[in-house]
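Only one protein chain is missing; all other protein chains are in place.
Presenting chain A:
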Amino acid sequence: MTIGKDHHMTSAVSAADIAPTAYAWEIRAAGLKVRVGRKRMAVDGLDLSLGTGVHGLLGPNGAGKTTLIRTLATVLRPTEGTLELLGESVGGMGEHRAVRRRIGYLPQEFGYYKRFTVREFVEYMAWLKEVPKAEIPAAVQRAVERVGLADRADERMKALSGGMVRRVGIAQAIVNDPTILLLDEPTVGLDPAQRLRFRELLQELGTDTCVLVSTHLVEDVAAACTDVVLFAEGRLVFQGTPDELAAAGGPEHVGDSPLERGYSALLQGPGQGRGAW
């Protein structure tokens, strides 16, 4: 039985696969500021270093989470400070094609084409992400299977439920096997069973990928994240493990779980937590 055409190569592992990385952190920001609109600094002097693992980005609404993720996805340009992704500075003008090929991004408002089937849409995204042509069908099938949509792959997107559309969004984000995966509120619209499955997928991805998940659900963080980044009013408030976050709260703080108490304790520090909402 013969498969495929002949290649006259003998090594099964390429040099690129075993080359050491030239950077210490997948994401490294120093003094990062991002202006939104004319005046407001949505990210205001952020110092952050993230390596491999699942990082939960927590923070109240309007904290600048989406702006931060957009900046990391290189669709917004930093106003000040330095930002290095995979060891390459992405501050200035330029298209950053090489870095973008290794980033997966799921925006908060995931827009799609209703008439496309799941497979067509993920294929289109793989083409946009410059996945080599010969690898596209296999990469699409793998991504669709990982989010559990293999049986619906040839259905049109408009026939899918909200949770399934969200999973298509995750599939398109991982189709290029990214080294940095940015997910903005990925669990919105998922039912509890899907959310459990999604956490397993996150843990699986986090073994060799730098995953940054923005969420406002504290329980997502506890279950899936190796690291918590607490972000409020454009600044880093806390970075540490979920256990450290839980330890920050005491019985006097608001919340139903240790994590929630830790979350409200850290946000109610000096200069934080203005207003009842």
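In this section, a contact is a pair of C-beta atoms (placed from the backbone, for glycine too) under 8 Å apart; a residue touches a chain by one contact, two chains touch by 3 or more; residues count from 1.
The rule is simple: contacts and distances are computed from a predicted model.
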* Chain excluded from display, named as in UniProt, from "Membrane protein", "Sarcosine oxidase subunit gamma", "ABC transporter ATP-binding protein" or "Fe-S-cluster-containing hydrogenase components 1" -> "Membrane protein"
* Among A:L76, A:A143 or A:L190, which one is in touch with the chain left out? -> A:L76
* To do: May I ask which residue of A:M93, A:A134 or A:A193 touches the chain that does not appear here?
  => A:M93
* Structure fact -> Hidden partner sits against chain A at residues 1-12, 70, 73-77, 92-98, 100-101, 103, 105, 107, 109-113, 115-117, 119-120, 123-125, 127-130, 137, 141, 154, 172
